[in-house]
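Excluded from the complex is one protein chain; the other protein chains are retained at their positions.
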Amino acid sequence: MERADLARRLGHRMTRRSVLGSIGLAALGGLLAACGGGGATPTPTAAPATPTPAPTPTRAPAATPTPAAAATPTVIASPAAAAEPIRIGLIHGYTGVFAALAENLTRGIQLYFESIDNAVAGRKVVFVQEDDASNPDQGLTKTKQLVERDKVHLIIGYNHSGVALAVRDYIHQSGVPTIIDNAGAAALTRDPARRSPYIFRVSFANGQYEWPMGPYAVEQLGYKRLIFTASDFVAGHEKTEAVKKAFQNAGGEIAGEVYPPLDTADFAPFLQRIQQMQADAVWAFFAGADAVRFVQQYADFGLKDQFPLIGVGDLVDEAYIDQQGDAALDVVTSLHYSPYIDSPENKAFVDAFKAKHGRVPNQFAYQGYIAGRVAAEALKAVQGKVEDTQAFLKALKAVQFVGPAGPFRFHPETQNVVLTVYFRKVQRLPDGSLGNVVLGKRENVDDLSF
Amino acid sequence: MNALAIRRQWRLAIVAVLAVLLVLAPALLPTYPLSVLTEILIFTLFAMSLNILLGYAGLPSLGHSAFFGTGGYAVGLLAKYYGTPAALALVIAVVAGILVAIVTGPFVLRTHGAYFLILTLSLTQVLFGIVWLWRKVTGGDDGLPGIPSPRIPFLVGRISDTANFYYLTLIVVGIAVAAIAWIVRSPFGLALVGIRENERYLEGLGYPTWTLKYVAYILAGGFAALAGGLFAYFKGFVGPGQISWLLAGEGMVMVILGGAGTFWGPAIGALLVLLLRYEVSAFTQRWVMILGIVFILNVLLLPQGIVRLPQRIREIRARLRRETTLAPPLAEATAAAPDRSVERVIERS
Partner (left out) sequence: MPINTASLVIGLSYASLLFLVSVGLSVVFGLMRFVNLATGSLYLIGGYVAWSVARKSNSFLLALIAGAAAALVLGILIERGFLQRLHRQELLQVALTLGIAYIVQDVTRWIWGGDPLRLRPPAVFRGSMELFGSVVPTYRVALIGIGAVLAIAVWYLLERTKWGAYVRAGVDDLEMVQCLGINARRIFAVVFALGALLCGLGGALGTPVTGVAPGTDIQLQLMALIVVVLGGLGSVAGAIVASIVVALVDTMVRTFWPEASFFAVWALAAFVLIVRPQGLLGRTGW
């Protein structure tokens, strides 16, 4: 009896299926139309602009190493090139947990390009902004879109290490010059097998601005025994390993290590554990919401009186230092930037940023600003002829200038920035707000130094 | 009966046209939309495998990404440590997915409904935690990048790499989808529907319902692992995001929006969600909100899934006709009534 019943259902299901196919068909038609329509951007005319024409290394005279001599005689660019704008892809995780970070990076980039009226050597610069949601899968698809559909000449972006690692091979194969403005995965520049001539990094490699805190803690702060704590993910471990090694080399002793998971709502149990240890101070790396909670709860449990807190700049970022309040006071951190660096370049940057956004720029706004400047300097050096990929890469490699945080240059081998690392302490400023005041610095720190 | 035969012919014709379009797609589409289409195909397989559980057997799994990720990591680890050729690696990926299902099945099938949902979620989170923390082997949250993408040998050099991988995906997914179609139409598939509707009744009829569910769970795991393996090759890397419950949730949404328990529903759901994700986000940063609004509208307007759109339109048209004029359409409506009541019966099934 049930057989008959099932057979009857089978028959009905067949009738129903007829319609399903038609929808599938309609949907596919829609896809074809949508993609085809969208894909038909400037494709046919801009064909020579595609990334992998046989590189012509002969035309390299434009590689002027010091563009500071800005009086480059503006040779009249070919009219065709002048007509078409330079397309720059901006790709960050604008949605999701890193939304604020992505926003600040983008603000920095745009601030720089606005300062040069969004034009280089007579060519307009336009941006194609894409959201990778800090998700490697989406990041790769969006990168493909930028390269294959939008035909960008240059990509600036990648705030997330996982995304940067996931797109590395594709970028290397498609040969689009790319400036990473945050993702810190050390292998991207330190590992000779993973480096790519097309990839530059203006921000940092994990560990690069962390390790100098090791010797600084021993020599300047007088801490011989440290507890290390960081979020339990790859970047957290890369950063901690670097500083631990440098600290031990300087004669320090590791008193303990605690690695709470990312997105820890309640640090109390970990703090309890730390409380039982014996040390001179605690070194910590947490970022974003974790940093706010950690610093606050560290103070709540009275640990600040027991062990001074030192660590990475993210712990007391300008974006949320006011949320932390007094809990952040006296925290000493190392970073490649502080808005309170005393230099005319920095003052100009901070003032411009404040005027536009009404707040002090943080490290990410700075990284974006530097990324924008690097791109612009290299574009200037090739007189806007970004289509000549080899010449443009050469110009990128040669970029040098004095930025808000001091001299900027790339390491010739790794194509990663050579930094000045600042040691900063949270203090109350004359206007009543909190700020990371500079205590000292260490110059010329590259990503092979640890 | 005559109408039925005509419809069946139509159906055949439509499927044939669809197949031809899919085969010709590399000639019609530029590379970027083609790679999006590749991704849609892979997610179609993933959503269809979840549909075996969710739609046919009525088992609401929120942990289906565990199989997807198992397949992906199998492929990634084999490529990284042993350099296994793709065909073999994909087979091993499927076996790995099936093994995970064989081991976890007896536990999760003790539960029902919401408890099933949470138990599958919990096990997936445990797996996610292991992958995240076992950095030496799995690369932690950075994942395993640099998985070499396989190609169909005799097409190399004749078409672009994107098109080559598209054909590879089309063949693998095509075979898998045909297998799923055969499974859900077999007496086994119909018995699963019976379990969803009334498990006790089927048990009373002497069906080994537990075994049937177990087999469905294993099959779904195998197909999802295949999709995961393909995806790892397609992206060239595998990371914990491919195990994350968020992916399982997205798969669930694809199935529900397209039409749970219908054969083509998950494919349409996959198409909708991925197109929204990639196309809308190219226009506005507010794409997350638009995605949310589309979910809600979909649920309210097409609760049976997008797959029912033609029926909905016919229903609404019939209702409108009944409301606007009186006498003649009334007869028409009553004439159409038996047909619709049949559909309603189906919808309930």
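As written, the chain order gives the labels A and B, with residue 1 at the start of each chain.
The definition used in the following text is that contacts are C-beta pairs under 8 Å (C-beta built on N, C-alpha and C of every residue); 3 or more make two chains touch, one makes a residue touch a chain.
Quantities reported herein were computed from a predicted structural model and do not represent experimental measurements.
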Among B:Leu133, B:Leu155, B:Val280 or B:Ala318, residue touching the chain not depicted: B:Leu133
Options A:Gly302, A:Pro407 or A:Gly440, residue touching the unrepresented chain: A:Gly302
Candidate in contact with the missing chain, chosen from A:Pro136, A:Pro260 or A:Pro404: A:Pro260
On chain B, residues whose C-beta touches the chain left out of the figure: 54, 60, 107, 110-115, 118-119, 121-123, 125-126, 128-130, 132-133, 249, 252-253, 256-257, 260, 286, 288-289, 291-296, 298-300, 303
Hidden partner interface residues of chain A, rising order: 95-103, 232, 258-261, 263-266, 268-270, 272-273, 276, 288-289, 291-293, 296-297, 300-302, 319-320, 323-325
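Here is the rule we use: only the chains that are shown with their structure count from here on.
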Interchain centroid distance [CA atoms averaged], chain A/chain B, Å: 35
Interfacial residue positions of chain A with respect to chain B in the complex: 2, 6, 9-10, 12-25, 27-29, 31-32, 34-36, 38-39, 43, 94-95, 129-131, 133, 135-138, 140-142, 144-145, 148-149, 161-162, 165-166, 168-170, 185, 232-234, 237
Interface residues, chain B side, partner chain A - complex: 4, 7-8, 10-11, 14-15, 17-18, 21-22, 25, 28-33, 35-37, 39-40, 132-133, 135, 139-143, 145-146, 185, 187, 190-191, 193-194, 205, 231, 235-237, 239, 241-242, 262-265, 267-268, 271-272, 275, 277-279, 281-282, 285, 287-288, 306-307, 309-311, 342-343, 345-346, 349
